[in-house]
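Only a single protein chain was left out; the remaining protein chains are all shown in position.
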Amino acid sequence: MSIEEGSLPLGIDETMRLQYEVEQLYSRYAAAIDDGRLDEWPEFFTEACFYAIVPRDNFERGLPLAVMRCESRDMLKDRARAIRETMMYEPRYVRHQITNVRIERVDESIHAQANYAVFEVLMDELPKVLSVGRSIDLIRREPDGALRFREKRAVYDSVLVPNSIIYPL
Amino acid sequence: MSIEEGSLPLGIDETMRLQYEVEQLYSRYAAAIDDGRLDEWPEFFTEACFYAIVPRDNFERGLPLAVMRCESRDMLKDRARAIRETMMYEPRYVRHQITNVRIERVDESIHAQANYAVFEVLMDELPKVLSVGRSIDLIRREPDGALRFREKRAVYDSVLVPNSIIYPL
Partner (left out) sequence: MSIEEGSLPLGIDETMRLQYEVEQLYSRYAAAIDDGRLDEWPEFFTEACFYAIVPRDNFERGLPLAVMRCESRDMLKDRARAIRETMMYEPRYVRHQITNVRIERVDESIHAQANYAVFEVLMDELPKVLSVGRSIDLIRREPDGALRFREKRAVYDSVLVPNSIIYPL
């Protein structure tokens, strides 16, 4: 169960510590979005970063189409501001479950994947499943000791594009 | 990633142990309800305790309205008995997923939050999402070493009250 770090495998204790930290990163990422603290969302990324929401069919065929794509933390900030200020959509809540976190490899980045389900609740409706899929991520440890996403791809299990992915996945 | 205990931060190993114990508390709490062992449900709480199911809108506006509210372990026992004995409802199963557990702070209590999804299965139907939201909890370590809920608020992401929250969330 140990994880290769370069040519050097991490021991079980280091592996478990890293797993704990990566799981906390995902949990706090989910909480920030679900609580509506969108201004904190870009802080989960490194300054040079890549974020995209990609349909699984396209991802597997190597096609570049993305539903949402940001290529720096500044673009994430613009996106967060647009969501908060424009509000050209019906009010809603979202709720993430990010589970089954798997660290695949550690080199200059931590290569991690997780399963996600995002539920959406509109004002007078019961909750529904908005999107399920896989998060495929590169995570970096930054000089302040914090883990942040260098690359994050939310690959959703669908050909159909939901008409309204407003909040980040 | 360390957690502040009073003015004293816990080390990484203690933090991880606490995380493990808190996650197990949530998992066993979910299993007791989902398996229909409702008589065990009150045992997850301290004797003086508070449990409420609260719509998110009300919670965020500081309004006291709750769908279910119990203010002691004895009230939880009454509630559990009522659910088991009255049975004035169509038989159903519930299934919890309690995920992304976050310990926010440790003082005389452990301040923890988690995301939840509760699915409901009626007899001749496929499963549906009954409720999603956040559990906002104070957890105490009791003299027998066990962790129990001192306060538990299931804050569900909805304005609409489902017509039938029968089992605890």
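Every chain is named by a letter (A and B) in the order it is written, and numbering of its residues begins at 1.
In this section, a contact is a pair of C-beta atoms (placed from the backbone, for glycine too) under 8 Å apart; a residue touches a chain by one contact, two chains touch by 3 or more.
Everything numeric here is computed off the predicted structure, so don't read it as measured data.
Peer 1: So one chain is hidden, and I want to know which residue out of B:117, B:154 or B:169 touches that hidden chain in the complete assembly.
Peer 2: B:117
Peer 1: Kindly state which of the options A:101, A:121, A:147 or A:169 is in contact with the chain not pictured.
Peer 2: A:101
Peer 1: Considering the entire assembly, which residues of subunit B contact the chain that has been omitted?
Peer 2: Against the missing chain, subunit B presents residues 16-17, 20-21, 24, 26-28, 30-31, 34-35, 93-99, 117, 119, 121, 123-129.
Peer 1: Mind listing the subunit A residues that contact the chain we can't see here?
Peer 2: Touch with the absent chain occurs at residues 1, 12, 15-16, 19, 56, 97, 99-102, 113, 115, 117, 128-134, 157-160, 162.
The working rule: only the chains that are shown with their structure count from here on.
Peer 1: Between subunit A and subunit B, what's the gap in Å when you average each chain's C-alpha atoms?
Peer 2: 26
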